[in-house]
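For this view, one protein chain was removed and the others were kept in their places.
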Amino acid sequence: MVIDTQNERPRHRIQLSKVGVKNLKTFIITERSGLRHHILPTVDITIDLPAELKGVHMSRLVESMTEELSDQFRVHSSIEQIQMRILEGLVNKHKFKRGEVKFDFEFGYVSHTPVSKKRTWEVCDVTATTIMEEGKPFIHDVEVKVIGNTVCPHCMANNDGLTHIQRAFGKLRIVGEIDKIPTYGSMIEIIEKSFSSKTYSLLKLEDEMHVTKEMHDNPLLVEDVCRNILQHAKEKYSDRDLEMFAEARSLESIHKHDVIAQGRIVTNGYD
Amino acid sequence: MVIDTQNERPRHRIQLSKVGVKNLKTFIITERSGLRHHILPTVDITIDLPAELKGVHMSRLVESMTEELSDQFRVHSSIEQIQMRILEGLVNKHKFKRGEVKFDFEFGYVSHTPVSKKRTWEVCDVTATTIMEEGKPFIHDVEVKVIGNTVCPHCMANNDGLTHIQRAFGKLRIVGEIDKIPTYGSMIEIIEKSFSSKTYSLLKLEDEMHVTKEMHDNPLLVEDVCRNILQHAKEKYSDRDLEMFAEARSLESIHKHDVIAQGRIVTNGYD
Amino acid sequence: MVIDTQNERPRHRIQLSKVGVKNLKTFIITERSGLRHHILPTVDITIDLPAELKGVHMSRLVESMTEELSDQFRVHSSIEQIQMRILEGLVNKHKFKRGEVKFDFEFGYVSHTPVSKKRTWEVCDVTATTIMEEGKPFIHDVEVKVIGNTVCPHCMANNDGLTHIQRAFGKLRIVGEIDKIPTYGSMIEIIEKSFSSKTYSLLKLEDEMHVTKEMHDNPLLVEDVCRNILQHAKEKYSDRDLEMFAEARSLESIHKHDVIAQGRIVTNGYD
Partner (left out) sequence: MVIDTQNERPRHRIQLSKVGVKNLKTFIITERSGLRHHILPTVDITIDLPAELKGVHMSRLVESMTEELSDQFRVHSSIEQIQMRILEGLVNKHKFKRGEVKFDFEFGYVSHTPVSKKRTWEVCDVTATTIMEEGKPFIHDVEVKVIGNTVCPHCMANNDGLTHIQRAFGKLRIVGEIDKIPTYGSMIEIIEKSFSSKTYSLLKLEDEMHVTKEMHDNPLLVEDVCRNILQHAKEKYSDRDLEMFAEARSLESIHKHDVIAQGRIVTNGYD
């Protein structure tokens, strides 16, 4: 006979907001608009735990994922769809009021060099979370982080055009109802055009000259990059109810430390 | 003549919540209740930026710290005091409505082995942030992360006393008015007694036997460890208005993934 | 007219052993013995640089990879084959005496729970490098890192069977001529059976009881795990000329620090 420790009364009757598994690994294929993606996410699955129960049945959380992804080569329509189905499967196995499934992964996409027009493969970091809460629509929370650069306009203005340049990171995080969330591709595009220039895994000399000129024609502080991301996102997604966060971070080439800028914006209708 | 790019109007008039420097390094000596600590923090200093200004004068943020810490060997009374003085210095150099100074560092403390009573040196991770906001008291936000262990009571109950044991992390984060914040030592003590047992940098055989027995007498899920931290903190700090968060994470010895539990509690009076 | 800085004479005529690109990303599909793998490696490509040349044409190193992997959905026979072809392509673009291609990636494989026989998905870390040197056969250097556990036999022997248990890492690194290198699957198997027990992403209660008993029946120090890996590798690969390194690391549950053991062995014929 099994002793069900999890269903005992805990010593201290305190409600817990998130209990579950962290750093699980899986493998997923998605296809959207004809583009196939192979994704190796690190997965967290957590649920709330009422004050009167001692523990969560952890293996049911793992099974909610392994059962949904039992066919490793099945092609899914999107990460959001998979996460919703994991939560729908989980709620039939284990009671909860609020559950969430979070994936951290690298997302690859094709780009082209600006002059020589060669095909390149670029990679960005994505964190995508779906939240299921009793009596509410599914919420999705996605952050995309892309590598670009900044060129200091303050130094350029005071130094006869000479300035310092550096690698930078741009982040756009969007929270909203799951069917309002834009594609990763659309978010990547917004971040890339917010930098002094895009970055590429391959640049032939003619491309490098083009990119370097573009950078000098478009000097930006991290404050500018952060506002560009927010403004572009606001314009592009004005018809949806979304909460949006942006961050720019610059690995200063004249300092050992970084500089950062963060902001938040909501589209009309989001409260 | 200097061109003050930062004071220009930005292209997109969006207010930014945090702009500043990240991953600065410094060195600090503190002494509290006769205990001297040498701390090498990684520092973030950020302020808000109004919609009508293009940028922050970053070097003033750095100077607010270097001027406060110009005498490297000066003994300070606490991290909170240093952070308050950096913000008070900064507000005289650069206008802001909300500024914050964040330190990440390793904090060492003396402990003693349980049986052989040898002196040991233990280290935990601390993140401490002070926030200065117009018209409000200074707020302090501190998180302490300590290494301990869990022993699975569910497996033990079903398996004739045999069970799995593993390293675990316990976190306690406390937010409140700066003079209400407890010492690191008091927070460490709360976390350490919430595990199946404390951990030590040195254990002679008699200590190892003692610790191992203690662990088996006190089997705990991460849910139990998290609730223990919250309960102990609630009892100890009941007379202060604080918001408190706890997390327990266990590096499962039978899995490749971890399990976690998170909760939040407030003491009477905190709204 | 292009100024070819790379072909100029350097200021200091010093030969460099490795020059190239680091942290490139790509995407690869392999299939071996009917098992398909989707791999997202982080890539380093480096060559030597003679004393009389100022620099390497970095874009040719990137192109040696992008041209080999131009068809993203092509199925390759192995990582070794891809790395050899990248080096063969590179030597036609850029002169070198010694070149190497290194991939770091997560490698997923199917396993089954020991009692309930459910299918699980396990992931380990692999670092695989192919080296091409003038007048020598291709050399391959591969390290596989798998998560397992240790159970302390010293504590168990002195403490009436009570002991401490913890997550551990096992590594096996093999260096040899490229056609002598075993499969990842075979290396993973060797490491997994060298621990107190294997670990699983999913365990139902009957599996957890089985694994816990197995662990207590097989208490091992990191020294034992390291020697097990070396012995198993020596037995399995006795007919090949290989140099083999093993490491075991244990995240001690009673300490904040880890314990490690490292060793090296060669099979007959390796000099």
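All chains are identified by letter, namely A, B and C, in their written order; residue positions are counted from 1 within each chain.
To be clear about the criterion, a contact is a pair of C-beta atoms (placed from the backbone, for glycine too) under 8 Å apart; a residue touches a chain by one contact, two chains touch by 3 or more.
Just so we're clear, the structure is a prediction, and the values are computed from it rather than from any experiment.
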Absent-chain contact - pick from A:K25, A:H57 or A:R167: A:R167
Touch criterion as defined above, residue of A:S70, A:S238 or A:S253 at the omitted chain: A:S253
Contact set of subunit C toward the excluded chain (per top definition): 2-3, 5-6, 10-12, 14-25, 44, 46, 49, 54-56, 58, 153-154, 157-158, 221-224, 226-228, 230-231, 249, 256-265
In subunit A, positions touching the absent partner: 122-123, 147, 149, 154-155, 158-159, 162-167, 197, 199-201, 203, 205, 208-209, 211-213, 215-216, 251-257
Touching residues (missing chain, whole complex) on subunit B: 2, 24-27, 29, 36, 38, 40, 59, 62-63, 66, 69-70, 72-73, 106, 108, 110, 118-123, 201-205
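By our rule, only the chains that are shown with their structure count from here on.
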Most centrally placed chain, judged by C-alpha centres: A
Same vs different contact residues, subunit A with subunit C, by half of numbers used: same
Approximate Å spacing (C-alpha centroids) for the pair subunit B, subunit C: 36
Distance from the mean Cα position of subunit C to that of subunit A, given in whole angstrom: 29
Subunit B residues counted as touching two or more neighbouring chains: 154, 158, 256-257
